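Only one protein chain is missing; all other protein chains are in place.
Chain lettering (A and B) follows the sequence in which the chains are written, and residue indices restart at 1 in each chain.
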Amino acid sequence: MDNTLFTVNNVWMMICTALVFLMHLGFSLLEIGLTRQKNTINILFKNVFILSIGLVLYALVGFNLMYPGSFIYGILPDHFFNLFGLSLPENGLTAEYAHGSYTYWTDFLFQGMFAATAATIVSGAVAERIKLGSFMIFTIIYVGIVYPITGSWKWGTGWLDGLGFYDFAGSTLVHSVGGWAALVAVWLLGARIGKFKKDGSIGAIPGHNIPLATTGVFILWIGWFGFNGGSVLSADPGKTSLVLVTTCLAAASGGLAAFLVSLFRYKQYDLSMFLNGVLGGLVGITAGADIMSVSDAILIGFIAGILIVLGVGFIDRLKLDDPVGAIAVHLICGIWGTLAVGIFGELAGWDQFGHQIIGVVSIGAFCMTSAFTILMILKKTVGLRVSEVEEQDGLDIHEHGMDAYPDFRLNQH
Amino acid sequence: MDNTLFTVNNVWMMICTALVFLMHLGFSLLEIGLTRQKNTINILFKNVFILSIGLVLYALVGFNLMYPGSFIYGILPDHFFNLFGLSLPENGLTAEYAHGSYTYWTDFLFQGMFAATAATIVSGAVAERIKLGSFMIFTIIYVGIVYPITGSWKWGTGWLDGLGFYDFAGSTLVHSVGGWAALVAVWLLGARIGKFKKDGSIGAIPGHNIPLATTGVFILWIGWFGFNGGSVLSADPGKTSLVLVTTCLAAASGGLAAFLVSLFRYKQYDLSMFLNGVLGGLVGITAGADIMSVSDAILIGFIAGILIVLGVGFIDRLKLDDPVGAIAVHLICGIWGTLAVGIFGELAGWDQFGHQIIGVVSIGAFCMTSAFTILMILKKTVGLRVSEVEEQDGLDIHEHGMDAYPDFRLNQH
Partner (left out) sequence: MDNTLFTVNNVWMMICTALVFLMHLGFSLLEIGLTRQKNTINILFKNVFILSIGLVLYALVGFNLMYPGSFIYGILPDHFFNLFGLSLPENGLTAEYAHGSYTYWTDFLFQGMFAATAATIVSGAVAERIKLGSFMIFTIIYVGIVYPITGSWKWGTGWLDGLGFYDFAGSTLVHSVGGWAALVAVWLLGARIGKFKKDGSIGAIPGHNIPLATTGVFILWIGWFGFNGGSVLSADPGKTSLVLVTTCLAAASGGLAAFLVSLFRYKQYDLSMFLNGVLGGLVGITAGADIMSVSDAILIGFIAGILIVLGVGFIDRLKLDDPVGAIAVHLICGIWGTLAVGIFGELAGWDQFGHQIIGVVSIGAFCMTSAFTILMILKKTVGLRVSEVEEQDGLDIHEHGMDAYPDFRLNQH
């Protein structure tokens, strides 16, 4: 490849990496905004931890495990135990040309930022009641091993790739992988005290800072410029710019749909639903952002927005307590987006639809089994859930000895 | 054009698009920060709505209406009713080469991000008392039709462009277009309860979160890297980097001027004025960011900063209630920046000054007439303003059934 074009591609991929990095801030703000003040430090701690351990683990294990695509190969001792496996290639050429259109380093960092995302999705769903230590152990195993394995099936040119399964930027490989674990975790953990009352009614547990939650969604949206835009794996002008257009239009129409449906259903202009609709649209377009037309993208996003409103209600009726709506956003819309590849766009057709279902089901089965095994072992040993007193007082005081707004005062005027 | 250079230009334009996207977060934070807590959800809702509907409308109508530059042509049935007009060009080449130095998709998304800005400017000025439904209808018409029409006059190579009117990145075409509507809306709406007292004194109505307002200004500043930097419409190194330099220096000197003038006038280090001075400097340099020297940029920004302090006081004396200073920032400094093109820089001269005045006046007349017509019809039919009870209680509870900080508690130490 032309040297200059290689440089351009690499610049684009580095920018996308930075944008995906930003998503971790977006998730942090969204999660603390939608939960109670007394658990804010705990959630921020988890998110900073996930990003930090995620990157280090991906350097030590994950990157080698996920590529070149065979997890059998990946876990052979010389790879699995190849600590600091990400060694400096002996010459610049290797570093620069290991991958087709950007460097080995860029490849690692872009994928590493993705890996940490899976655990962040779980973090929101289990907020306000999971033991920090147990969550950290879960994160290490899930991000370090489970995510790279399922990733290898498709992006590491594994068996699902061979089959024809299509997942452009990870509706399934990232979002559902997080979503399935969130589902299992929420089920094993049980609901927060006060969520589901004895009389069968559902108690609303309000968040504490909607401006920060909204900021989080804006930041996630811009992060998706990199998440989807970088998944082109080059700066190809036609493809990258189409992806940004489909991504933004799906987000916009997802938000509008969720707002309209919730206005119709609940007679209120519901900001939380609008925001979750935007996220649903983003997750929904992710699997096929590069192969959809403008009208496809608007429709996929719109349906995702409707699914969000229905999904949030449905999960509540199942007595599953997901404080931030992570399961509706990442799992339901992740599945929707993956299936949509068989319905809309360039690949639409029954065959493709079949491949998409196989991908959804196989990865769902593997993720649920893995998550269940890890979390069940944790539950039976160190325990998953904080004590009732800790939950009532908030995790911040007990686990961190700290308050999120320790010197906050009302103004005296 | 060389393929690689095309790719570079496109990468730069996509980055600028992302930065302009960020401005919507900046505006949101600025507006909620400078207004009362009880209307926070309402303002956030408006801003997320504007961005979402703005993008979808620009795909459906605006982009076709604004280019190729004749609004007569734009509203012919085959264009106006060409829903989902932004169809995937049949071959990649068209998508890539439709525009000179970046793709059709990039062009759409960059311009679409701009379009939504005009309504956001209005949003701040009418905050805390406008009916949400009426504002949404106004937004749809103003962003969907009015903005593309005036835009076509210059950027769509229409009559103002032929005349020699110069507006590099939109001091007039974006900021004044929003500012004129803000002026009309504020006048038709009337002031918030408590702003102008019977004894003639002016009641200060403080905002609720200055840290978020300040964050908003920082984000707007970085957004302007894309707003002005992207208006070069290529990655031309000399032009783009000059534009960033003039933009940043005008912002800096605008802030310093507003701080110094307000220190001199009110004997206080006024952070709000500093921040509005920065924004005034940014709006002021926008019309000529690519044709000014460093000293020109510093002077234009400095004068904009002075105008902000005088303008905010002047608007108060006119008994116009603009909670966030949008009219001073976007209209007064938008006019100033447009006229400055005839005074400073490469185009300075009486002829050019005349062209600039024609642009300011013609667009002002069209925008004021349009905004007045739309808003007056809304006022006479569904009404523009919420009831007195709603205004006193806050729009969040009445329109959204929600509080911005529902679980916020003071720490118990």
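The rule is simple: contacts are C-beta pairs under 8 Å (C-beta built on N, C-alpha and C of every residue); 3 or more make two chains touch, one makes a residue touch a chain.
Everything numeric in this text was worked out from a predicted model, so none of it was measured.
J.: Looking at B:F21, B:F45 or B:W221, which makes contact with the chain not pictured?
T.: If we include the chain that is not displayed, B:W221 is the one touching it.
J.: With respect to the chain omitted from the figure, which of B:A252, B:I327 or B:L395 is a touching residue?
T.: B:A252
J.: Can you work out which residue in A:T40, A:N64 or A:S234 touches the chain that's missing from view?
T.: Spelled out, the listed residue whose C-beta touches the missing chain is A:T40.
J.: Touching the hidden chain in the full complex, which residues of subunit B are there? Just list them.
T.: Touch with the absent chain occurs at residues 2, 4-5, 8-9, 11-12, 15, 19, 36-38, 206-211, 214-215, 217-219, 221-222, 225, 229, 235-238, 240-242, 244-245, 248-249, 251-253, 255-256, 259, 268-272, 274-275, 278, 293-295, 298, 403, 405-410.
J.: Going by the touch rule given at the top, which residues of subunit A touch the chain that is not shown?
T.: Within subunit A, the residues touching the omitted chain are 3-4, 6-8, 10-11, 14-15, 17-18, 21-22, 24-25, 28-29, 32, 40-41, 44-45, 48-49, 51-56, 59, 84, 86-88, 92, 95-96, 102-106, 108-109, 112, 132, 209, 212, 399-411, 413.
Convention: only the chains that are shown with their structure count from here on.
J.: Can you work out the whole-Å distance between the CA centroids of subunit A and subunit B?
T.: Roughly 33 Å separates the two chain centres.
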